[in-house]
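For reference, the structure is listed below as structure tokens.
Left out: one protein chain. Kept in place: all the others.
Naming follows writing order (A and B), and every chain is counted from residue 1.
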Amino acid sequence: MRKIRKEKKSCSGCRLLRVLCKLFAFLAAVYGILFTVFFFDLDGKLLFYVVEPFLVKHYDKMERRNPLDMPYDIKK
Amino acid sequence: MKDLKHLIFFENLLQEANNDLVKKAQGEGKKALGYTCYFMPEVLLDLPGCFSVRLRAPRSGSPDMATYYMSNRTCHYGRALFERALEGGFNFLDAQLATETCTVTCRFQEHLGRMDVIKNPDFFVEFTDVPFKKNENSMVHFRKQLQVHVLDVLHDKLGIDVSDEALCKAIEEHNEICRLITEIGAYRKLDNPPITGYEFQVIQLVTLTCPKYLILPYLRETAEELKTREPEPKFPYRCRVVLAGAENDDPDFTKLIESCGALVVADRHCYGSLPGREAIVVEPGQAPLDAIARHYLNTSYCPRFMPQGEMRGRKKYLADIVKEYKADGLIVASNKFCEYWSYERTMDALILPRDYDIPTCSIEKEYVNASTGQLRTRFQAFVESVEIKKLQEAK
Partner (left out) sequence: MKMPEIKLPKPSAITAKLKEAAKLFPDPRDVKLPKNGEELKKAAHDFWYGKPHEERRLGDLYVDKTGLYKHREWRGVKDTFYYFHMIWLYNYANMVADIMKFGGLGIFAKGLWRYRWMGQTYLPVLHWFDRGLEGMRGEALRASAWHYRAMVCVSINQFMNMFKADAKLHNGAHNEAWKHSMAHKETVWGGVFYPWSDQYTNIPMEMIPYFVTCHVNNHTVLNYIDAVQSLGLPGDPCPMCQAEAGLFVLDDMPDYAPFVVTTNEACDGSVASTAIQDWFLNIPLFALPQPMQFDDPLVQEHCANEIRELWKFIEEQTGAPFNWEQLKKKLEAQNELQRFEWEKWDVAAKTSSYPINGVAQALYRIYQTQYGDHYIWHDTDRRVKKILYKCVEKKIDTFPKTRHRVIAWSCAPLYYSHWCTWAYNCWGLNTIINMDSLMFDMEVRTDTLDNCVMDMARYHEWAPMRRMAVGGLHHIFELWDYMERFNCDMVMMYDQLQCKGMQGVVGLFEDEFRKRNIHAIWMPHALPDKRTVSRSEIRRIINDYMSTVMKEEPLDPTLLEFDDDMSW
């Protein structure tokens, strides 16, 4: 029984360690990715080449009220 | 039409700021006080012992020296005045009663104060703060400013009598000028007026640039003459227009418009008579200075006024003038680099045709109009469009 318990104990420790390792690896990967994005200005490139042109097209196409339809109330 | 008796005399007076009447008044020991803006009440500068000269720079060429000081990106009017000052054309001035009412004329007047431009050792520049509203707070403020920066200064530095009696006398003389100009201007409401826009502008300008007491006899005579002046048998113009806009002291500009077939029947611009030639009313018990301060704020329709009712009311005022003077259209002209009138002109050109059905021609011009060919084309096209509109309406 003791042996089994020991095994179990070491097993849960290992599992925890494994989870921590995975978590660490995941965080390290995220950190690495973020640093890569930062260092190579990938955020800037995405915004400049993809997001801004897309939004500009959208704003250019937007329907806007004709400013000259706006009344000019003299009695204000 | 038969020529006006004094027209050539008046035209000659406009050839120089230091004209014959100015010289005569100074010869009589009176002090010459320069100013540029309606907000400096000319009536205060016409107190006994002094006289007002609204500054112009007639026959200006290229303002090279002024452009060095003020760059070529400022209003040509301000630069032309400064150039004239640098040339010595304003050396006759005893003082400049200044206002910071538009940027470039302000800068011009500051240069007069800072640099030794006016060759008169006693010359000085005094600024008055002009409010942006017509509320009671502004009236009180303006009155205080006029007291301290005009009357007190004139009294202390030039020994001018600034008593209420003197003010009342100046108001009386001023009101006679206003009455005569209004009487002469009213002929323009007739279907076939016995006076052209050019002639009227010349007359109006001499009242701004000459000592009042010396120009009055000529003005009275001209008013009498107009009572019997026969217009052309048939209205010789193709349409009638109101000329509105910024600073405009150039009768040749009006002449140009009229040569394109549009009679200028009303003048709502900085050197014009609408507004500007309304009589000052002193109520019983009211101090004359109070009446003057209120008059100049209340009568002005300058785009400098900021309250909502004022901004919007200006459009109505212009439309009313068009109606009163039976004009077929409106020409709004602003000087290049004039911030106030750039916007005002843009809005006039959009709102008056739309809301008041008034054909409007929007023009950006220089103080000295070299490009008359382009302007002529614009005016001719405008006159044609007005004619077409009239024809369509007749159908």
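The definition used in the following text is that contacts are C-beta pairs under 8 Å (C-beta built on N, C-alpha and C of every residue); 3 or more make two chains touch, one makes a residue touch a chain.
Everything numeric here is computed off the predicted structure, so don't read it as measured data.
Peer 1: Can you list the shown chains that the absent chain is in touch with?
Peer 2: Result for the missing chain's touching partners among shown chains: A, B.
Peer 1: Using the touch definition from the top, which of B:Glu16, B:Glu258, B:Asp328 or B:Glu344 touches the missing chain?
Peer 2: B:Glu344
Peer 1: So which of B:Lys5, B:Lys157, B:Arg304 or B:Lys326 would be touching the chain we can't see?
Peer 2: Residue touching the absent chain, from the options given: B:Arg304.
Peer 1: Which one touches the absent chain: B:Phe132, B:Tyr317 or B:Tyr356?
Peer 2: Answer from the full complex: B:Phe132 touches the omitted chain.
Peer 1: Tell me, which residues in subunit B touch the chain that this view leaves out?
Peer 2: With respect to the unshown chain, the touching residues of subunit B are 68-71, 73-75, 78, 100, 102-104, 106-108, 110-111, 114-115, 127-133, 135, 137-138, 140-141, 144-145, 148-149, 303-304, 306-308, 311-312, 336-337, 339-344, 346-347, 349-351, 362, 364.
Peer 1: Given the full complex, what residues of subunit A touch the hidden partner chain?
Peer 2: Per the touch rule, subunit A residues meeting the hidden chain are 34-35, 38-41, 43-45, 47-48, 51-52, 55-56, 58-59, 64-65, 67, 70-73, 76.
Rule of thumb we're sticking to: only the chains that are shown with their structure count from here on.
Peer 1: For subunit A versus subunit B, what separation do you get between their C-alpha means, in angstrom?
Peer 2: Computed from C-alpha means, the inter-chain centre distance equals 65 Å.
Peer 1: Once bound in the complex, which stretches of subunit A touch subunit B?
Peer 2: Touch residues, subunit A against subunit B: 68, 72-76.
Peer 1: Report the residues of subunit B in contact with subunit A in the complex, numbered from low to high.
Peer 2: 308-309, 312-313, 315-316, 350-351, 354-355
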